[in-house]
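Take a look at the following structure, please.
On to chain A.
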Amino acid sequence: MTPPVLTLSGITKTFPGVRALHNVALELFAGQVTALIGENGAGKSTLVKVMTGIYQPDAGEITVAGKPVTLPTAHAAFEAGVTAIHQETVLFDELTVAENIYLGHAPRNRFGMIDWRKMRSEAKETLDSMAAGIDPDIKLKELGIAKKHLVAVARALSIDAQIVIMDEPTAALSQKEIEELYVLIELLKADGKAILFISHKFDEIYRIADRFTVFRDGEQVGTGFIKDTTQSQIVQMMVGRSVDHIFPARNAVIGETVFEAKGLSHPTEFDDISFSVRKGEILGFYGLVGAGRSEVMQAVFGMTTPSSGSMTLNGQSIAPKSAADAVEAGIVYVPEERGKQGVITGQPIFQNVSLPSLKKTSSNGFLRAAQEFDLARTYTERLDLRASSLSQNVSTLSGGNQQKVVIAKWLATNPKLIILDEPTKGIDIGSKAAVHGFMGELVEQGLSVIMVTSELPEVLGMADRIVVMREGRIIATLDNKGLKPETLVRLAAGIAEEEAA
Partner candidate 1 sequence: MNRLLKHREIFLALAILLVLVLVTIRFPRFAQPGNLLTIFNDSSILMMLALGQMTVILTRSIDLSMAANLALTGMIVAMTNAAFPGVPIPVLILGCIAVGGVLGAFNGVLVWKLNIPPIVVTLGTLTIYRGLIFVISRGAWVNAAQMSPDFVALQRGAFLGLPILSWFAIVVALLFWLLMTRTPLGRSLYAIGVNPTASVYTGIDVGRTKFLAFTIAGAVSGLAGYLWISRYVIASTEVASGYELTIIAACVIGGVSIAGGIGTVTGVLLGAIFLGVINNALPVINISPFWQMAISGSAILLAVILNARGERQKGRVILKKAEAA
Partner candidate 2 sequence: KSLGNGFFDAANKGAQEAAKELGDVEVIYTGPTAATAEAQIEVINSLIAQQVDAIAISANDPDALVPVLKKAMERGIKVISFDSGVAPEGRQVHLNPSETNLIGETIIKLAADYLPDGGDVAILSASSTATNQNAWIEAAKKALPTEFPKINLVATVYGDDDSVKSTDEAKGLIASYPNLKAIIAPTTVGVVAAAQVVTDMGLIGKVNVTGLALPSEFKQFIDNGASQAVALWNPIDLGYSAVMIADDLVKGGEAKPGATLAIGRMGSITLDDTNSAAMAPPFTFDKSNIEEFSKIY
């Protein structure tokens, strides 16, 4: 058979405190789709960045078409024939769609100047071939998230590369757009390109992939042909253990309603959101990425003001105008973007923990260090935080431990309702279990929890009731008893509706 177009061997990459990749190998073949599979944080995206010259591996070798290459810059990767659709949209809001597609490899005229006309017509061609329906002349910021993703796809296609990498390209796309993407992938295959396809969705993988490689905790644990392997075999490789044991048993007593939202609306982000949470309950919010769950939660937390609707906490009507108001009322929020919104990375653990509770640890507005340390120690130890001292800088902690700092910070304020937005995103398996265990504990103590998650097992394993959101609206509120995963997926993706229509 034909030799691989691209070979990786012995690739190792460590970040301060995290070993993202350890001695991994990967082969990609012309005209074939290889699926890269692994849990969150397994190292998939890191590998993509190594292959595209954004990260330099600590060790290992990359061979393209039999020749070893080094990829010191993104440009070098592009010259070597590697192109990628990255997981996070790496695009430019203020530039036009056409330019987003061609930045860095724009067509030039004979004076070496950028040929805008050619660029626009080529961009239009590419976009039309994808049936994207996007005008290449408008600024990117005018597009919604799904369309932006299509632009990212178009960008990758505009580079005439032998190797195309797609890191969760379908995460933000609707079913219709996904179908169109499949068609494109078939075309690329037929063109003889080697494709690396990363996805968490098994149906897609089985539909389009030829081969697979599985990563677990930064190591390569398996590889083979899709047609020879069953789904459960792959899951076994991914997780390394039986999935059922991850979630703690729930034995909280569910009491009366603590928080209720009625008809919350926002001009552009969500509409008519009503739900309630009871004492001791975990309310799951499920939906595809971009469904608007974070926005709803941030409205509850006072970060954005809804245009209409009302909220009550313990029977009293509240209208938080800022996060400070919400915290005072007893609502806290563990945000999705940990590094940006959750922890203050330049500061030590104890200062992060005490920040919202400074009133408690100080006297007349003056700091008292001993009290602060006591407070921080009490809550971080309860969460089994792994750190060397309370003065350690939060930036030096691993993701899971940073998450614990955020949770500790909020527990110290004695909240009534705690909202966790993607609490286990990017957290390793061990910490994940700890966070899940801890959530169980919180509800046992009588707190109410809202958990926003995009992971099916998590929401099925943890939630008492599940709210499903799609495109800024609540589609259904379900009791988590004997729920089938497919039901949730259908609701979230709007598939049932489309079939009916």
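Inclusion criterion for the candidates: all candidates are chains of the complex that A comes from, given by their letters.
To be clear about the criterion, contacts are C-beta pairs under 8 Å (C-beta built on N, C-alpha and C of every residue); 3 or more make two chains touch, one makes a residue touch a chain; residues count from 1.
Since the model is a prediction, treat every value here as computed from it, not as a measurement.
Could you check which of 1 or 2 is in contact with chain A in this complex?
1
Please name which positions on chain A make contact with candidate 1 in the complex.
So the residues of chain A touching candidate 1 come out as 52-54, 73-78, 86, 90-95, 99, 103-104, 106, 112-114, 116, 141, 144-145, 266-271, 290-292, 295, 304, 471-473.
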